[in-house]
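The structure under discussion appears below in the form of structure tokens.
Apart from one protein chain that is not included, each protein chain of the complex appears where it belongs.
And now, subunit A:
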């Protein structure tokens, strides 16, 4: 499973990937973590409950971050520096536009030395760097199933 994900990522084309449970989300997150590099911005779109924070949690695990990754909805951004690359975890849920994210210094993070992950990125898409990676997450047919539309 993980090898197949790795192959897909290395091809650098857009692709869809279906996970059927949280274990498979973890596989995907771990593989994605070794594909991401400092300065990357990963935008996550998807309804409530599609697992944006859960996916981020496993990317963080892959980066060797040991602290707990909880939802940044309230704080807008949380910094995690205990892994091999810093992770800046954003959540635009409470924001009205990209300008409000700029007000809290988003550009310093996006163009900094870490990886930025932005939940609810559709709200702030006007200010995301052009080369941002995008994953759209949709509910699948069955409970627990999620479809990742990766636009890289």
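Operating definition for what follows: contacts are C-beta pairs under 8 Å (C-beta built on N, C-alpha and C of every residue); 3 or more make two chains touch, one makes a residue touch a chain; residues count from 1.
By our rule, contacts and distances are computed from a predicted model.
Matching "ATP synthase gamma chain", "ABC-type sugar transport system, permease component", "Energy-coupling factor transporter transmembrane protein EcfT" or "tRNA N6-adenosine threonylcarbamoyltransferase" against the UniProt entry of the left-out chain gives the name "tRNA N6-adenosine threonylcarbamoyltransferase". Per the touch definition above, the residue from A:14, A:34 or A:73 contacting the chain not shown is A:73. Residue-level contact of subunit A with the missing chain is found at 47-49, 53-54, 57, 68, 70-71, 73-80, 94-96, 99-100, 103-105, 139, 143.
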